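Please find one structure pasted underneath; my questions will follow.
Of the protein chains in this complex, all but one are displayed in their positions.
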Amino acid sequence: MRTITFSDATLEAMKEEMRRDPTVFVYGEDIVRQGGIFGQFKGLPEEFGDRIRDVPISETAIIGAALGAALTGTRPVADMHFADFISVAYDELVNQIAKNRYMFGGQANIPLVVRAPDGIINQAAAQHSQSVEGWLMNVPGLILVAPSSPATAKGLLKSSIRQNDPVIFFEHKVLYPQKGPVPEGEYLTPLGKAEIRRPGTDVTVVTYSLMVQKCEEAAKALEAKGISVEIVDLLTLKPMDTATILDSVRKTHRCVVVHEGVVNGGLGAEIAARVQAEAFYHLDAPVLRVGAKDVPIPFSPPLEKYVAANLSDIERAVLRVLHREA
Amino acid sequence: MRTITFSDATLEAMKEEMRRDPTVFVYGEDIVRQGGIFGQFKGLPEEFGDRIRDVPISETAIIGAALGAALTGTRPVADMHFADFISVAYDELVNQIAKNRYMFGGQANIPLVVRAPDGIINQAAAQHSQSVEGWLMNVPGLILVAPSSPATAKGLLKSSIRQNDPVIFFEHKVLYPQKGPVPEGEYLTPLGKAEIRRPGTDVTVVTYSLMVQKCEEAAKALEAKGISVEIVDLLTLKPMDTATILDSVRKTHRCVVVHEGVVNGGLGAEIAARVQAEAFYHLDAPVLRVGAKDVPIPFSPPLEKYVAANLSDIERAVLRVLHREA
Amino acid sequence: MPSRIKEFPNRFAELPASDKVGLLRTMVRIRAFETRAEMLFMNKKIPGFVHLYIGEEAIATGVMANLRKDDWITSTHRGHGHVLAKGADTKRMMAELFGKKTGFCKGKGGSMHIADFSVGMLGANGVVGGGYNIAVGAGMSAQIKKTDQVAVCFFGDGASNRGTFHEALNLASIWKLPVLFVNENNRYASTTPTGYHLSSARVADRAKGYGIEGYTVDGNNVVEVYDAATTLIENARKGKGPAILECLTYRIKGHYVGDPEKYRTREEVQAQQRENDPIERYFAFLAGKKAADEATLSALRAEAEREIDEAVAFAESSPLPDPEDALDDLFSFSPSEFPEAVR
Partner (left out) sequence: MPSRIKEFPNRFAELPASDKVGLLRTMVRIRAFETRAEMLFMNKKIPGFVHLYIGEEAIATGVMANLRKDDWITSTHRGHGHVLAKGADTKRMMAELFGKKTGFCKGKGGSMHIADFSVGMLGANGVVGGGYNIAVGAGMSAQIKKTDQVAVCFFGDGASNRGTFHEALNLASIWKLPVLFVNENNRYASTTPTGYHLSSARVADRAKGYGIEGYTVDGNNVVEVYDAATTLIENARKGKGPAILECLTYRIKGHYVGDPEKYRTREEVQAQQRENDPIERYFAFLAGKKAADEATLSALRAEAEREIDEAVAFAESSPLPDPEDALDDLFSFSPSEFPEAVR
């Protein structure tokens, strides 16, 4: 299979969907003149003209207008520049977009996608390094998606654009330039379905986005110690494919959740809560969580490194649920 | 002991602190001319003049300015009108207020309080009924407080105003007119400390805010069935007094978390995740969670009632962790 | 009453006589609906919050007379007048206020969250200033799909201080979106007078900051509102971009039903009621032109009362939603298709 970058995979998805459906349009800050910070919009203006547009620095307009557009017959894709700025349009997301369909009794579909580049990269510090899915987990009405590779990025972005509900699409900034195999031609990756990234028998590691790679590395290292790790790549964070997680845990009897964001109040809390509630009698050890320490992301390299979850955190957690010392 | 309303208890706290410290001032929408929707600002303008002020409908200014004021030598208390509108100033809270002290290396204290009336009342529907602490749990740098009675409201509000860190103070709208015993004279209720509201031996129920009452009712009903419930009233939601929860669970071996907000991604997830991680071998049953169903709060009474957690949900969860049928 | 700053062409004159009476009919219907809603709320037939549009009827009426069914509006917490004037069915509307299954939102919304997408009414809003960018997005749709639809965003004086106002106006201006921003300046934001909360003399003064036109008209003169809206909506439809139309009015009732109203005097309200009632004023104007008489007015009132009676009867006799309906409508797929979606 050919290999292309994550960034190009999302570009293919955009192009295919924009060709297929003239009501798909895309806008965001600084996407037209330079193709986006991560090159993820390159070439779209040439082909699609004013269906790709730059906007002022006005996040409430970007997200609020996506709702208005979605309600009136188009399928907007709005780019958030950095996921950190979801905060600026939080009311539009949680009080308008997430509630509109419900509070109006299902009168309209809301086919919109918010693309949100997230995660730690290059000492971008407290306000440009966040994983913010934890801000949105307690909000009914949103679909949260986080691809982990070029192939899933393409298939999930296409599915997200076709979905008749609001999707927040988290793209880890470190993934953009990474290459990976991507099937030729059209395909969709279903929303709401996790994938077993690596089968194993001793421990279930539930993870997503960039952390899938870190977990694969850890799994390899652990294999050398005779430990067989099963990796569940969530792909859709909400609604979550709990069944796949539980099936795996019922087999391995042990579970570690790994994400880049802050552990306290993060996605891992919900996963741990579900796993212990629904597979309690299958568990041979508590569900452990690995993620960032409970502070903002600091600037200086040694601090940033210390706060972020690393390989040995993952390995240590796996060993702990196996009651083995690191 | 005299009994006064929750609303009056917060008024006493405000008056005492404003008399004590001339740098304390308070502002919000519609608080001067009518004393606040719940009467919680009555009489302050007469005594404190322009240290209590009305503001335009500008939540980013309300919260953003609180940071600027706190950094420059005053102690602002900002009223959010409805906790639901924290969404509007979410960037100010999570990217500015929560991070300021940290990202600037501890240069300044941030003594500010955001008062946030929350919860379900009178069919106020999707945008005026929310419990929003779940929006803030994943944000390092904030202190979240939720009193459950007039006495705790007074003591915690006073402590919050004196705290040199940002405090979000959740006040359940149903509590305002309720009366309860409040000690005469000055006292402080410490932040970060839970209280055992009712001692018991069979099950630990962790809860806060209005739900404390509901849990007390449920506990009484369960007592009739011979079940002894211990109720932990968190009071401070973040940082959470995990030690008190764990001590209780290590004694009862069972735990139910109850809150009004949506279960999925809510505070209960974090509590369940901690309890199972740190008291796994003490648990005789999984930690169960009780809260709102996974939708916005609907308007019509039968719908609202169905979505909200009720007494029998609490009782049922307690019976389940005791492996008894309801 | 301050008068309009600009003379708009007198397009009202071009209306057929029946449409002129139609404007009166719409105002009378809104008044009847609101008067009844107030009573029903006080009698505990309507739960939740109710914000009444009484005294402001000329604005929704004069503006909406220029819209097609496929045009869109966004509304506010004070939305009943907009819903009615946009052509929604009174029965389903009343049923929604009652929280009944037959309501527009199946009882999930109520007064503060009422919408009828089938007539382009994109929703009341419990968040002040939440509608601006929804209207902007509707304008985007028209532009992307190259239709000549327009969107009208209604907003209060208090709402004009929300940051969303600024972002919406700037974006609508640079993209020349077909959006008219109609300000209902009723002199109060809840308890707070405009003289306190508004830094500009007029809401329309803010237009210059967005390179667009802003006009102030007497919002209790339906003819003036109509004329201004005709021109500005035609402009928007032709691609000339957005404008602000500020309509000066007065909120006769409390902010919500039950408001103690300590922030203003009874005299102030009574003077407005006496001298500035939009229905009385328009009726006097029509009567002066012999375009209507007392009989017309009583007939319209009777007709409106009948309509409301029927609406109330419909609402009363409609079933409440089933509790489990609470789990429907969150997503485009049903919970049974994908149970994880609504846990």
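First chain written, first letter: the chains are A, B and C, and each begins at residue 1.
Assume contacts are C-beta pairs under 8 Å (C-beta built on N, C-alpha and C of every residue); 3 or more make two chains touch, one makes a residue touch a chain.
No experiment lies behind these values; they were computed from the predicted model shown.
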Thinking of the whole complex, not just what is shown, which of B:Ala66, B:Ile168, B:Val206 or B:Val249 touches the missing chain? B:Ala66
Among A:Thr60, A:Ser209 or A:Thr252, which one is in touch with the chain left out? A:Thr60
In the full complex, which of B:Asp165, B:Glu230 or B:Asp294 touches the chain missing from this view? B:Asp165
Sole residue of C:Val119, C:Leu169 or C:Val342 that reaches the chain not shown, by the stated touch rule: C:Leu169
For chain A, residues in touch with the removed chain: 29-30, 32-34, 54-60, 84-85, 87-88, 122-128, 263-264, 293-296, 298-303, 305-307
Can you list where chain B touches the absent chain? 23, 25, 51, 53, 55-56, 58-61, 63-74, 76, 91-92, 95-96, 100-110, 140-141, 143, 163-165, 192, 239-243
By the contact criterion defined above, which parts of chain C meet the unshown chain? Give residue numbers in ascending order. 161-167, 169-170, 173-174, 196-201, 205-206, 208-212
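Here, only the chains that are shown with their structure count from here on.
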Give the label of the chain whose average Cα location is farthest from that of chain A. C
Would you kindly tell me how far, in whole Å, the mean C-alpha position of chain C lies from that of chain B? 36
Where in chain A do residues touch two or more other chains at once? 91, 95, 102-103, 140-141
On chain C, where are the residues touching two or more other chains? 105, 107-109, 113, 125-127, 163, 330, 342-343
